[in-house]
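I'd like to ask some things about the structure below.
Here the complex is missing one protein chain, while the rest keep their positions.
Showing subunit A:
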Amino acid sequence: MTSDIILQANHIEKYFYDPEEFKVLNDISFSVKKGEFATLVGKSGSGKSTLLYILSTMDTDYKGELIIDGIMVTGKKQNELAALRNEKIGFVFQFHYLLNEFSCLQNIMIPALRLGNYSKKEIEERAYEKLKLLGLQDQALKTASKLSGGQQQRVAIARALINDPLIIMGDEPTGNLDSKNSDIVFDTFQMLAHEQNQTIIAVTHDNDFANKSDRIIEMMDGKIINCLKKK
């Protein structure tokens, strides 16, 4: 395992102005290494989700610096950020956000078709591989809306993996899942981090999930209060 830094946050601050000015993130600096499985924990209102969306590049309204894969992300234009997310970041949310009219396979293929690094045939093969990885190869041609909640979430994870992103970000990825499906998701993440050297950053309320991860970043009132590293 290399120890390259994949994501670096320097002095990140963010304010909410509605209903009144409120400092939601206060001077946050930390870095995440390649192949690390980090979880962000904290009570609700601690700013962990807000921080995740800044790290995801989708929220650009903050002070400080964000460097992903050696590239200064802060200050880039929306279209450049979109291209960067497409190639380097995969997302898993609490809700699956699959496109209901498309089959599972098509849903997984969409980010890769957008990126266009492979031919359609190759993308389809890769999408099958990801489905297999998550044990869903039998569901490939079903419409996304026909699957159970746990299956849908696994399809969403497969979609996040299709472009082999450097970082996979999760916002409560197991929030809606039963323990069996949660375990599948955790094992998948762990395998990705440890075997494929991909980085995982996930916000979670689930203490078991957090405790099993490599590193827990605990937040309170917009600050990191504990940056526990197990290994």
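By definition in this document, contacts are C-beta pairs under 8 Å (C-beta built on N, C-alpha and C of every residue); 3 or more make two chains touch, one makes a residue touch a chain; residues count from 1.
Going forward, contacts and distances are computed from a predicted model.
**Q** I want to check something: the complex is missing a chain, and I'd like its UniProt protein name from "SRPBCC domain-containing protein", "NADH-quinone oxidoreductase subunit N", "Membrane protein" or "TatD DNase family protein".
**A** Options "SRPBCC domain-containing protein", "NADH-quinone oxidoreductase subunit N", "Membrane protein" or "TatD DNase family protein" considered; the missing chain's recorded name is "Membrane protein".
**Q** Considering the complete complex, identify which of A:Gln8, A:Asn26 or A:Asn86 is in touch with the unshown chain.
**A** That would be A:Asn86, which touches the missing chain.
**Q** Out of A:Ser49, A:Thr74, A:Gln137 or A:Gln190, which touches the unshown chain?
**A** In the full complex, the listed residue that touches the missing chain is A:Ser49.
**Q** Which positions on subunit A touch the chain that was left off?
**A** Against the left-out chain, subunit A lists 49, 53, 56, 58-59, 78-79, 82-87, 91, 93-95, 97, 99, 101-102, 110-111, 113-120, 123, 159, 171.
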